[in-house]
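In this view, the complex is presented without one of its protein chains, the others remaining in place.
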Amino acid sequence: MAWTRDDMARRAAKELRDGYYVNLGIGIPTLVSNFIPPGMTVQLQSENGMLGMGPFPYEGEEDADLINAGKQTISELPTTSYFSSADSFAMIRGGHINLSILGGMQVSETGDLANWTVPGKMVKGMGGAMDLVAGVKRVVVVMEHNAKDEKKVMRECSLPLTGKGVVSLLITDLAVFEIDRQHGMTLIELATGVTLAEIAEKTDARYKIAPGLAGR
Amino acid sequence: MAWTRDDMARRAAKELRDGYYVNLGIGIPTLVSNFIPPGMTVQLQSENGMLGMGPFPYEGEEDADLINAGKQTISELPTTSYFSSADSFAMIRGGHINLSILGGMQVSETGDLANWTVPGKMVKGMGGAMDLVAGVKRVVVVMEHNAKDEKKVMRECSLPLTGKGVVSLLITDLAVFEIDRQHGMTLIELATGVTLAEIAEKTDARYKIAPGLAGR
Amino acid sequence: MSKVYPTAAAALEGLLKDGQIILSGGFGNCGIPSDLIEAVRDSGVKNLTAVSNNAALDGTGLSLLLETRQIKKMISSYVGDCRIFAEQYMKGELEIEFNPQGTLAERIRAGGAGIPAFFTKTGAGTLIAEGKEERIFNGEAYIMETGLVGDIALVHAWKADTEGNLVFRKTARNFNPVMATAGKVTVVEVEHLVEAGEIDPDHIHTPGIYVQRIVHVPDRVKLIEKRTTRPRPAK
Partner (left out) sequence: MSKVYPTAAAALEGLLKDGQIILSGGFGNCGIPSDLIEAVRDSGVKNLTAVSNNAALDGTGLSLLLETRQIKKMISSYVGDCRIFAEQYMKGELEIEFNPQGTLAERIRAGGAGIPAFFTKTGAGTLIAEGKEERIFNGEAYIMETGLVGDIALVHAWKADTEGNLVFRKTARNFNPVMATAGKVTVVEVEHLVEAGEIDPDHIHTPGIYVQRIVHVPDRVKLIEKRTTRPRPAK
């Protein structure tokens, strides 16, 4: 019983803390905003120049001057501020964002992330992803554990890197891994009904198993 | 008949052009704003974070939040904008200011300027002078030709430098010199009644004499 | 000496030359200098290097200059939304230099601020680092990136006064202020043009020193790339 996209987003939301400033990538990470615990204040950053990103606008209230980094129309909040792209990435590069939750194509056991290009396919560009993984204090990657029959949790990424040694936590549809530059990768949670054997089979990376999980 | 301080400021004002953005140093350079030709628009920059610096305020209208780089109370104009110190020096360093007119202690024949410290005396700091001479497109220095019996227009400055090869024009109470990094120093004007012999006697630097002045 | 020109074409007159580096503000279709780009197209100038975060959607923004093959090279962070871009790039007709978005923004900021080079962690250990100086600071790897300036910067602002002081609106600010600082000549199209003194000087985003020419474009329809909404709650 692998986790659904919502399950993965719900799990990622557990990484939020009150008062955090957070940047969410496109795809499953965007869903995380649906699972912010009640009473917790989290400000979302959009790297095109906004802090305090609100939900999609009501129909008829779309504003061409108010979009997120995914180019979708969004809305303002009472906490909102706007700034330039240079100021936005000064904020990101300077380590002021507490948490970034991003999608991934491959993650390595040393925390390398590949998520921007596949050789031979049309290169679309890395956008702000390289800046986010290099600058944000804690980077959480949310992705499918495998793509068809290809492994994605790797000893070493085969795809071009977005960042080297940047991922702190990996959430897949099957499991959660902590990654520490010194101590490597540790499997810390399993999706309901997923076994250690299944993870072992579907994972190229080497990892320790957290004490609570042994024997499952 | 050496030039007065006002004469020197009036001469420096001839370097202004319509539409220029200008930074004026403390002392004689400040007086230049009294000689902006009618009909010419010049915006003054104050490096503590203001463009479009106005005159001193009317009595009773002083505002503690509105001062120039000399810490004097000043006033706003319709063209005024405010910005941070980082943005102010980005503007200066980036070459966006057309002209800076500064005081000097020594100027060399290669355009070196010394104007911030004298060994053995209390060091007050260079403030923004090093940034201005390094960043502004055209630097004009206005100073007395000699201090008592000491020469100030030098082959090489003996005082610690503010900038190397940065001065384009030197206006003293006796004469005006153009300085070109490739072609060196040229005497281009004499104050009324001042002779070539007097300049030769009072100047350590080597200089050419502009054609129109020969024989005076 | 007025900075205000009657049309976008007039505002660009005498500035454009083949082979120039053109900086353009905007993010996707948001805050792009549409009228100025159309005037560049109509000028016929070619072999341009365009520096812009994106190429906008087909039929809008810089993609207009791709259609007419006036651009030989782009420096961008993401071009995934533009079909004509993909076509020309895959055929080898267009050169592209990808910069991480924050590196692109900072390179232009540095260019405008007189900083020829700086170090950043972004891209260290990736393809982006190839051929660049790497250096360790406090035990972490950084790469050296260089400042970037343009011959002309094209900017879209919400409001300007006649001095050229600019105010941007919401996320249409994006790359516009930084582009304005890094053009040898900066030309701005504005939705609202007012007299000097009508904008509170504490609300100005870009001081007039960065703006050489202004054109008033009051009637432009702004495009939305992805119209996303939520239903109104029942009353």
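Things worth noting here:
Letters A, B and C name the chains as they come in the text, with residue numbers starting at 1 for each one.
Just so it is clear, contacts are C-beta pairs under 8 Å (C-beta built on N, C-alpha and C of every residue); 3 or more make two chains touch, one makes a residue touch a chain.
Predicted model only: the values in this text are computed from it and were never measured.
Which of A:4, A:41 or A:195 touches the hidden chain is settled by the complete complex: it is A:41. Only one of C:6, C:92 or C:116 touches the absent chain when the whole complex is considered: C:116. The chain omitted from view is touched by exactly one of B:2, B:67 or B:196, namely B:67. Touching the missing chain, out of C:85, C:98, C:142 or C:175, is residue C:142.
On the side of chain B, touch with the chain left out of the figure occurs at residues 46-50, 55-68, 70-74, 76, 82-86, 88-90, 92-93, 112, 122-131, 134-135, 160-165. Across the interface with the omitted chain, chain C contributes residues 106, 110, 113-121, 135, 137-138, 142, 167-170, 173, 201-203. Where chain A meets the missing chain, the touching residues are 18-19, 21, 41, 43, 45, 51-52, 76-83, 89-97, 135.
Keep in mind that, in the parts below, only the chains that are shown with their structure count from here on.
One finds 55 Å separating the Cα centroids of chain A and chain B. We define each chain's centre as the mean of its Cα atoms; on that basis chain A and chain C are separated by 28 Å.
In chain C, the positions touching at least two other chains are 109. The set of chain B residues touching two or more other chains is empty.
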